[in-house]
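Excluded from the complex is one protein chain; the other protein chains are retained at their positions.
Order of writing sets the chain letters: A, B and C. Residues in each chain are counted from 1.
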Amino acid sequence: MSANSFGQILRLTSFGESHGQAIGGILDGFPANISISLSDIQAELDKRKPAQIGIGSNRQENDQIEILSGIFQGKSLGSPIAFLIRNTDARSQDYEALQNLYRPGHADDTYSAKYIHRDHRGGGRASARQTAVWVAAGAFAKILLNAKGIDIKAYTEQIGDCKLEIPYTDLDLTHIYTDRLRCPQETKSLEMQNLLKQTAKDGDSLGGVILGLIQNAPQNLGEPIFDKLHARLGMAMLSIPACRGFEFGCGFKAASMKGSEHNDLWLGKSNQTLHNYAGGIRGGISTGEDIYFRLAFKPIASIGKPQKLLSSTGDLIDYSLSGRHDICCVPRAVPIVEALSALVIADFLLLQQCSRITNTHTNAH
Amino acid sequence: MSANSFGQILRLTSFGESHGQAIGGILDGFPANISISLSDIQAELDKRKPAQIGIGSNRQENDQIEILSGIFQGKSLGSPIAFLIRNTDARSQDYEALQNLYRPGHADDTYSAKYIHRDHRGGGRASARQTAVWVAAGAFAKILLNAKGIDIKAYTEQIGDCKLEIPYTDLDLTHIYTDRLRCPQETKSLEMQNLLKQTAKDGDSLGGVILGLIQNAPQNLGEPIFDKLHARLGMAMLSIPACRGFEFGCGFKAASMKGSEHNDLWLGKSNQTLHNYAGGIRGGISTGEDIYFRLAFKPIASIGKPQKLLSSTGDLIDYSLSGRHDICCVPRAVPIVEALSALVIADFLLLQQCSRITNTHTNAH
Amino acid sequence: MSANSFGQILRLTSFGESHGQAIGGILDGFPANISISLSDIQAELDKRKPAQIGIGSNRQENDQIEILSGIFQGKSLGSPIAFLIRNTDARSQDYEALQNLYRPGHADDTYSAKYIHRDHRGGGRASARQTAVWVAAGAFAKILLNAKGIDIKAYTEQIGDCKLEIPYTDLDLTHIYTDRLRCPQETKSLEMQNLLKQTAKDGDSLGGVILGLIQNAPQNLGEPIFDKLHARLGMAMLSIPACRGFEFGCGFKAASMKGSEHNDLWLGKSNQTLHNYAGGIRGGISTGEDIYFRLAFKPIASIGKPQKLLSSTGDLIDYSLSGRHDICCVPRAVPIVEALSALVIADFLLLQQCSRITNTHTNAH
Partner (left out) sequence: MSANSFGQILRLTSFGESHGQAIGGILDGFPANISISLSDIQAELDKRKPAQIGIGSNRQENDQIEILSGIFQGKSLGSPIAFLIRNTDARSQDYEALQNLYRPGHADDTYSAKYIHRDHRGGGRASARQTAVWVAAGAFAKILLNAKGIDIKAYTEQIGDCKLEIPYTDLDLTHIYTDRLRCPQETKSLEMQNLLKQTAKDGDSLGGVILGLIQNAPQNLGEPIFDKLHARLGMAMLSIPACRGFEFGCGFKAASMKGSEHNDLWLGKSNQTLHNYAGGIRGGISTGEDIYFRLAFKPIASIGKPQKLLSSTGDLIDYSLSGRHDICCVPRAVPIVEALSALVIADFLLLQQCSRITNTHTNAH
């Protein structure tokens, strides 16, 4: 089944627990004969590094990717690309006391109910550490998108109640990753940083919102009925730990709009409208305009303040969590949003190639 | 591929264009030896009938389901259940003038770009008529859920800016379908009806919000990483035409909450918390508490007010849409939300049975 | 799951019991904008008609296909093509006495064990009647293959111990369907017919062998490891009722050959060898040469001679089968072999289009 796999033509199967030997994945369906720069892949992975925001987790996840297959002489073979990232600096002893305890807001209790046997160390399989695998796979997908001129971006739009109100069309999105919080407006980022520092002092945590953006996609991606472009994007985004909601175009605001307002007015060219309120998708298929969407993240469950834990025998236990934890997952989720977007779009791009009978097989790249 | 199929063990494959011969589907993976009442199936289908709100579409979709296979002597065979609903009262001539025109807010342009050849009559494959197939399939799924005591509900929470503010836990949800708008509070429903009438007079349309609720699900549904319960629910809901967003638990509100607020406090039993802000899902797996979520719908694209259409040659054309159209899709989407929820939960229920090695094969029902 | 579905990009999902309302299927993934001649589809279906061999089943399966979706104005829409064939002339009363009896060589006992509730009429879901659905779907696949110049043939090579010893390369394969037994050599066909007549008189039945042939396939179909072209062909052929074995190229004879004999010698052009002992497939991928394979069929289980039946309570019952039965399934299986071959090849053809990044989307047909 697809529980640990994602995608149809370009398909990632992932593995690994937070404190196990390694995390990694197999990316199947990547076309052959494409040049791969391993330093580009590593550079994407580095975007996800923790601790760079100066606040929160001090776990030194100096993640180095090791490619095991699928690439030869710098080019893809068309065979599965397997890769792994060794787990280092995992302080499993921090978690020993938690072996039979369920933390509030974590998946400890549901994993115990479902699997009986559970790896309690650092969240095990439920840890967000898994997302490093997605970022690595997404880096490969981006190579395909680059070849087609498709551009993918994401940025922090909100942390706690501190919100960037300017629409993406009025922002300079070229330097997102030079900002600690992956926020494209410096003054707002500084506000957010102050908020995070205060929250850290309070022993608390925050949530937020990310905006995702896909530009220059062709006017034919996505499938009708059950594989609509936004449904597949939504499923991908809702897979990110702590994600609580997904919307595209006007999203939840559309519920209060009138048809005469929301209907995108044609500008006289087939794929251009005045406002693009549809978010670049009509009938589940890309319109050729910008595709944009938002994800909401809940605050991180691990907080400094003491909270009661539940024991497997049903008792409430006073506990202050040690371990190293982020205050807000949003900045680190930005490259994850990009990676999953790239995987979704690349998959639909390849899938679209099956939907026509071509006259000649083009071998070009 | 899965473009027209949904589910893994219990899998619906759907077919049909709005004005073609018939719509229908094949439901594969339905367990054998289960009693099926066809009148129960038809009753679910009747919930989706249009025109019952007295406002909007007058198309008489008197949908009668015909079962072609999979049931013998009133019980399921374990073979695929195929069914169809003939398309009647389809006034295709209403659409003749639209053959080479793209309506604003519809999928006319994207279908043309993707498929070149398009059935322009009544939206063709992109029509919401397809959802009748989902409701029929969901009626079968509900038979499985009933056997397990799992209960599924949905209701209209918002139409336009008219919003029901009372939480679901304080509402009487037993008579949702006796209300024209599928709104569980009569005074609010009347407000909504007045708003709809005024909007109809204005030649405009409205969106809204539906709340979905799943009760008595066991504490083990959903799979980690890419098949999280909420991700699969989200994908299903985002497949509904006009859906623009999905959230579960506190949803987008969680973005502004602090960890100390949002973390669900244990009540001392493994699957009970004080607030259930998590919406009954932790780590992608059901907690045993109520699962609840919200969907936002954009206003219906077809409106009475004149709007410019785009011709396939790039010209803007003045046009007033004829045809019969709803003012708001929300009331008719309520049974669709129920049906897709039932399909998702029944699928995970069957899938969960593969996750353990049983000692004995139980044949019971 | 895939129990009632076949194919990845071009995917058939089938339904129907032998004596139910109808049999039929949904063919998903068929490219848009392709001209479809319904009389061509019906003509393929007519090839499978029984009773034309003048010996055996008298069931008048005058199968008429009804298309429910996916085609508009004579061209495919890219949406699922649903079709059905009503079950007529089904004499269910012939089977009444068999409700709790298991016939030797039939699937009565295994279906009862697996599903508990069973449609005993005419074999129910286990009936070879289902193959009419495959032939209809294969007729669509052939339209795609014709557009690419790929040719598919099959013929009767052996019935009982009467065997056509001439290799396919020395036979005239243009008039296979004018022969009652689908045997390309008249004298051998007459021998087979005499053998069948004698067998009918004896109240017995026969098996046989079919040779399948795919010509002009490109040099890139099939996938390595688990989706080898011959593995997928083998799986398809072994799905045909009564099929007991599949081999390609030299098949089982290769087991006794030496490497120096079996290795195909190059003729100096990349895709041509002296003998093509490999059957047109190397490493699971088509070589561009003829793809040929053989299937063995067991004799039909329903025979005139009395045989003991097993009751569901474990008793042995003397019984002479009534009902209308073929003496040998091989002639009627010939178009089925063609249809499944066409489905496999068309699916790999579309799949291969995903394996490269194309520079431009070609819309042609």
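What we mean here is this: a residue touches a chain if its C-beta (ideal position, glycine included) is under 8 Å from a C-beta of that chain, and two chains touch if they have at least 3 such contacts.
Model, not experiment: these values are computed from the prediction.
In the complete complex, the hidden chain is touched by one of B:3, B:34, B:257 or B:291, namely B:34. For subunit B, the list of residues touching the undisplayed chain reads 9, 29, 31-32, 34, 78-79, 144, 147-148, 218, 220, 224, 350-365. Against the chain not shown here, subunit C presents residues 1-6, 8, 14, 102, 104-107, 109-111, 113-114, 125-126, 130, 158, 160-161, 199, 203-209, 219-220, 223-228, 230-232, 234-236, 238-239, 241, 244-266, 268-271, 273, 278-279, 282-288, 296-303, 305, 307-310, 312, 314-316, 351-352, 354-355. By the touch definition given at the top, subunit A reaches the unshown chain through residues 1, 3-5, 8-9, 11, 13-17, 20-26, 28-29, 32-33, 66-70, 72-73, 75-82, 84, 114-119, 124-125, 363.
Operating definition for what follows: only the chains that are shown with their structure count from here on.
Of all residue numbers seen at the subunit A-subunit C contact, over half occur in both copies; the interface is built from largely matching residues.
For this pair, subunit B with subunit C, the centres built from the Cα atoms lie 39 Å apart. Subunit B has its Cα centroid 26 Å from the Cα centroid of subunit A. Note on chain placement: the centre of subunit A and the centre of subunit C lie 45 Å apart, centres being C-alpha means. Of all residues in subunit A, those that touch two or more other chains are 220, 224, 351-352, 354-355.
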